[in-house]
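Questions regarding the structure given below will be posed in turn.
Note that one protein chain of the assembly has been removed; the remaining protein chains are unaltered in position.
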Amino acid sequence: MNTFGRIFRIHIFGESHGENIGVVVDGCQEGISLQPDDFGPDLARRRSGAKGTTARREPDEPKIVSGIYNGYTTGAPLAILFGNHDAHSGDYAQFREMPRPGHADFAATKKWNNFNDLRGSGHLSGRLTLALTAAGVVAKKCIAPIVVNAMLTEAGGHANIDEAVEKTIRENDSIGGVVACCVQHVPVGLGEPFFDTVESLLAHLLFAIPAVKGVEFGAGFAAAAMKGSQHNDPIISPDGKTATNNAGGVTGGITNGNDLFFRVAVKPTSSIIRPQQTVNLATGGIETLEVRGRHDACIALRVPVIVEAAAAIVLCDLLKF
Amino acid sequence: MNTFGRIFRIHIFGESHGENIGVVVDGCQEGISLQPDDFGPDLARRRSGAKGTTARREPDEPKIVSGIYNGYTTGAPLAILFGNHDAHSGDYAQFREMPRPGHADFAATKKWNNFNDLRGSGHLSGRLTLALTAAGVVAKKCIAPIVVNAMLTEAGGHANIDEAVEKTIRENDSIGGVVACCVQHVPVGLGEPFFDTVESLLAHLLFAIPAVKGVEFGAGFAAAAMKGSQHNDPIISPDGKTATNNAGGVTGGITNGNDLFFRVAVKPTSSIIRPQQTVNLATGGIETLEVRGRHDACIALRVPVIVEAAAAIVLCDLLKF
Amino acid sequence: MNTFGRIFRIHIFGESHGENIGVVVDGCQEGISLQPDDFGPDLARRRSGAKGTTARREPDEPKIVSGIYNGYTTGAPLAILFGNHDAHSGDYAQFREMPRPGHADFAATKKWNNFNDLRGSGHLSGRLTLALTAAGVVAKKCIAPIVVNAMLTEAGGHANIDEAVEKTIRENDSIGGVVACCVQHVPVGLGEPFFDTVESLLAHLLFAIPAVKGVEFGAGFAAAAMKGSQHNDPIISPDGKTATNNAGGVTGGITNGNDLFFRVAVKPTSSIIRPQQTVNLATGGIETLEVRGRHDACIALRVPVIVEAAAAIVLCDLLKF
Partner (left out) sequence: MNTFGRIFRIHIFGESHGENIGVVVDGCQEGISLQPDDFGPDLARRRSGAKGTTARREPDEPKIVSGIYNGYTTGAPLAILFGNHDAHSGDYAQFREMPRPGHADFAATKKWNNFNDLRGSGHLSGRLTLALTAAGVVAKKCIAPIVVNAMLTEAGGHANIDEAVEKTIRENDSIGGVVACCVQHVPVGLGEPFFDTVESLLAHLLFAIPAVKGVEFGAGFAAAAMKGSQHNDPIISPDGKTATNNAGGVTGGITNGNDLFFRVAVKPTSSIIRPQQTVNLATGGIETLEVRGRHDACIALRVPVIVEAAAAIVLCDLLKF
């Protein structure tokens, strides 16, 4: 389903090369000041243009067509639209026959019986994260004074990110990365065990971001190698603050008054120019494929603001309980 | 919310030291053969008794009070109850004042304004995974011939699990572990992008299991350090089979016909006998706490069957779309 | 789905002749005083025993197995169970072959491929309203000082209800009735247009009560024959109070500060001793059926408290937004 949330709910739609992509934000409280300009900084962080990102250029100008009156939210659903302007829909048809390794071509074509729009990966495109980022801008306003910050901490296994990206471009390859996110000023008591723990809801939305393949909270996978006497965070003040934060701010699925901290693994972009092996579904034979076009050498560069959006959306929904 | 799923839905209830815990399974198709004995093997795998698990002994006998007629599911909701028989509710009250590090005591008491049942961690107890496991038994029957297998691959950072557990017991400490899960015979096309990807739904339910702090699919966090040319799985047959499985069987959020593969990080049990530092909420002072009682030195030992249940439940729901 | 509500959610399970029926109430706030005795008055109003109701006698003693600690709700799900003690499961099997007119026998047997439990109508039995009534008791406590009152205003088309019932019993027949419900002290602003209007949510739950075939708000069907100048309620005070209440307390789908008022049409009990015509599914022939057993001559007599429960549950959920 293209819906996330229980009270603060977002519905996204659109395709990479369609006329519009957009998001409906329902359940946003009335009285929030909201202008198209508010979206600028976050959309700019997600936009391509930097070294290591795709050559596709989109203005990404949000058009708010409902839910706003006199510059404030009304409590009715916000619908926010974006145009697609720089789409090159050339030769995607071949990927029905020759599915790209690492891409959803094969799975999507089977799932939707060939009726899916494959151009630019259609509805499965990373372009849809534009809608998610826009919803995140609204959510961030709603959750103040909670603040969400994410950053890329490594790319291709290296902390020297620029260098790793440049090397990757030279090699006609792509690399992954790790995004770390910290949420400050989180009240105690968010999260609904048994099934809607803070970790469950965040992971649900984070794994919806294309290319995310791992999520961990606090010490995460490292915790599996720890002892309880190391992992338990000593409580040092009556507001629940702890000396360490191995729990990542969540105990028993509930926020405990410390910063939320989690990390997200982003796989390397699947589209690479280097020759790859795939099957030709028409002939059954194995063939070599070279994926031309405009791609991100390191999509992880653009992911931090999307991770922030996801976190803000989840927190906004949790605050309404 | 204590509900998971969209068509195949489970609702759990109960507390560690209450009269019953249970689960309502709604949306299960009619005509599935189901007897109390069917639950035996999975419940035994979850039950304590082995070295490294708690001394609490529960018979865990399922009582199916609705949804069955003449040994088959009817299509009406299944309600499955379990009694709590070996609860020691002695001195949990102290944890309202002296919250245990690593536990939900502080967060839960704040969230529910002191009305929460703290005995044995109440509704937040790992005992609730009994209900999840029971629902998993039903789900496994529904998803045949899909098969789910999970196992503990390391404990406390070591592959030699027995030895690590014994050392931990001697040290009055606890350790975490990593559970790997593989799902075979998965049809192509499960998963609903944008928000209900296979990864999103699985992670949602996996993170609801107490002590889980990380989830990764396929290469997972290792993918962040890989190149696209390494990570992309070459497609080698017309049914979508790939030479490697770095994607963990999911591309674009959709199953691609390969085995689902994911790993789960389990933190060490929070309850340890060793002295720990916490705050006394009545006085505001820092004090030393020793958590007596019966605990699992390595709760991860009991988690694989719960992970299997989670996977089966998610797949059962996805198959209904 | 056997679930109703968005935040305050109820899940019911059970069959007329099964071991237990029950309800899980999730999303109930902590700190509500709740004892088994609290259920007495409402359950007594629903219970049979009066003239015109079935001869089946059930003690209807609620067993609260979770969600309560020291007499107060904890915020965790409440599970409330009832036993079935006076079931006569004699000869329901015949109704698979000879479906009873007015009953769900035919539709249910087709829907669930003969796996449904037909004894006492199984999961479709009016006995399930016991669970709904119990959830209503909890909801009524949560919505105080809002007060819900429903009464039977006519039976079989007559205001003289006792007389109509007695005549019906003598004739071996059954009659329907109309239940009117008034909700007082309703705050302004409940209801979520566009789709979750107060009328939508109430009607949704009211039509789940077996035998309900019509719902109208305020002037209802009479409004269709009115002029706007008659139907519009003049507003007479700054708190929104109106001189008349043709709107039934809801304008634009939102409560307007006046009493909620609605009426519910209850059809006559389908089970009657008088001979009726039906098809024999084995032979294809038309046959005459006499439905022996214990039936309510006027099920509408027992419906008012169930209508109250439905109203309280909806309001409880709406108040949480």
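For the reader, a short list of remarks on this structure follows.
By written order: A, B and C. Residues from 1 in each chain.
In this section, a residue touches a chain if its C-beta (ideal position, glycine included) is under 8 Å from a C-beta of that chain, and two chains touch if they have at least 3 such contacts.
Quick caveat, the model's predicted, so the values are computed rather than measured.
Of the listed positions C:A76, C:V266 or C:V307, the one in contact with the omitted chain in the full complex is C:V266.
Listed residues A:I21, A:C181 or A:V291: the one in touch with the omitted chain is A:I21.
Shown as candidates are C:K63, C:H204, C:R294 or C:K320; the residue that touches the absent chain is C:H204. One chain is missing from the display, and on chain C it is touched by residues 1-4, 6, 12, 99, 101-104, 106-108, 110-111, 121, 123-124, 128, 154, 156-157, 168, 171, 173-178, 188-189, 191-197, 199-201, 203-208, 210, 212-221, 223-238, 240, 242-243, 246-248, 251-257, 265-272, 274, 276-279, 281, 284, 286, 300. For chain B, the residues touching the absent chain in the complete assembly are 6-7, 321. Counting the whole complex, the residues of chain A in touch with the unshown chain are 1-3, 9, 11-15, 18-22, 24, 26-27, 30-31, 63, 65-67, 69, 72-79, 81, 111-113, 115-117, 122-123.
One rule holds for everything that comes next: only the chains that are shown with their structure count from here on.
Of all chains, A has its CA centroid at the greatest distance from the CA centroid of chain C.
Centre-to-centre, using mean CA coordinates, chain B is 37 Å away from chain C.
Counting partners per residue, chain B has 1-3, 12, 111, 123 as the residues that reach two or more other chains.
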